[in-house]
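All protein chains but one are shown in place.
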Amino acid sequence: MNILYFARIREHIGKSSEEITLPERVTTVADVIEHLETLGDNYKNAFAEPDLLRAAVNDEYVPLDYNVSNTDELALFPPMTGG
Amino acid sequence: MNILYFARIREHIGKSSEEITLPERVTTVADVIEHLETLGDNYKNAFAEPDLLRAAVNDEYVPLDYNVSNTDELALFPPMTGG
Amino acid sequence: MRISVQSDDFDIAAEIDLLKNKRTDLGAIATFTGLVRDIHGEKDIKKMTLEHFPAMAEKELAKIGTEASDRWPLQGLTIIHRYGELYPGDQIVLVITTSHHREAAFNAAQFIMDWLKTDAPFWKKEETEDGTHWVDAKRDDDKKKDSWG
Partner (left out) sequence: MRISVQSDDFDIAAEIDLLKNKRTDLGAIATFTGLVRDIHGEKDIKKMTLEHFPAMAEKELAKIGTEASDRWPLQGLTIIHRYGELYPGDQIVLVITTSHHREAAFNAAQFIMDWLKTDAPFWKKEETEDGTHWVDAKRDDDKKKDSWG
């Protein structure tokens, strides 16, 4: 699965995108995040505040219980502050 | 008393201002209008719809029961339609 | 506060620049421009004449601007209203408000327009192929003004 990171989350993780192969038990965006948190403290810090986490799958905003597969592109980012 | 007329009222009366000497019993703007209506049909037509009449005395909006004297300047006009 | 009652056209960009004037503390600029439309009801408008009460017009616009400044934290404010003969597409009125915050800028501009419609001494006369007629005031405009409390 291709994952994109933006803003504060991108800075915590230290990269703007990466390719991750999802373990079999992973079905939702929340599962993906839980999996990412096993990869290191930088991920744990990035997702430390779940209230400040937003997601999009294939360029559409989705809730964290949205189902994903390896062929989806997932984007993770904090609440928007444009305008 | 100097009286100014604007818009539809000016056109009915046929002039944009005039000097009128108020009869003694005249105390309010409404009294002035009643007096003007005795001066001809053009005045009657100008003031035919009291709902569509607004007044200002010495450049301040006033209600029709406002007291006036010969030294005041009275302006009479329909509801505003600018903007 | 810049208030102008004029027959000449105005330039929105130049008016915004006057308010900005190299300031870097403005957060939001709202503008409203009212234009002469080519149709009223079902009739084509050829011309619109705006009559005004010169002694009161700028004074009443300034009162409305002061009222808006009392209600919202504005950093700057411009109200321009034209009079005279105008044609479809011509600009009639311009309101610009600046504030730290967008809500104040938006609300103040809308408030000024709503008050201006009922309180500024201007009268519109339209010319169509049937002749000329004075535009009727809308009861709805009184309601909009009153809705601000």
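Structure notes:
Letters A, B and C mark the chains as written, and numbering starts fresh at 1 in each.
Convention: a residue touches a chain if its C-beta (ideal position, glycine included) is under 8 Å from a C-beta of that chain, and two chains touch if they have at least 3 such contacts.
Given the structure is predicted, the values throughout are model-derived calculations rather than measurements.
Although one chain is omitted from the display, it touches the following shown chains in the full assembly: A, C. Of C:Thr49, C:Ser69 or C:Gln110, it is C:Gln110 that touches the chain left out of the display. What chain A contributes to its contact with the hidden chain is residues 4, 6-8, 10, 52, 56, 59, 61, 75, 77-83.
Remark: the residues of chain C touching the chain excluded from display are 11-13, 16, 20, 22-39, 88-89, 100, 102-103, 105-106, 109-110, 113, 144.
The rule is simple: only the chains that are shown with their structure count from here on.
Taken as a graph of touching chains, this assembly fits none of the simple shapes: it is neither a line, a ring, a star nor a complete graph.
Comparing the CA-atom centres of all chains against that of chain B, the greatest distance is found for A. One simple way to say how far apart two chains are is to compare their mean CA positions; for chain B and chain C this gives 27 Å.
Distance between chain centres (mean CA atoms), chain A to chain B: 73 Å. Centre to centre, using the average C-alpha position, chain A and chain C are separated by 49 Å.
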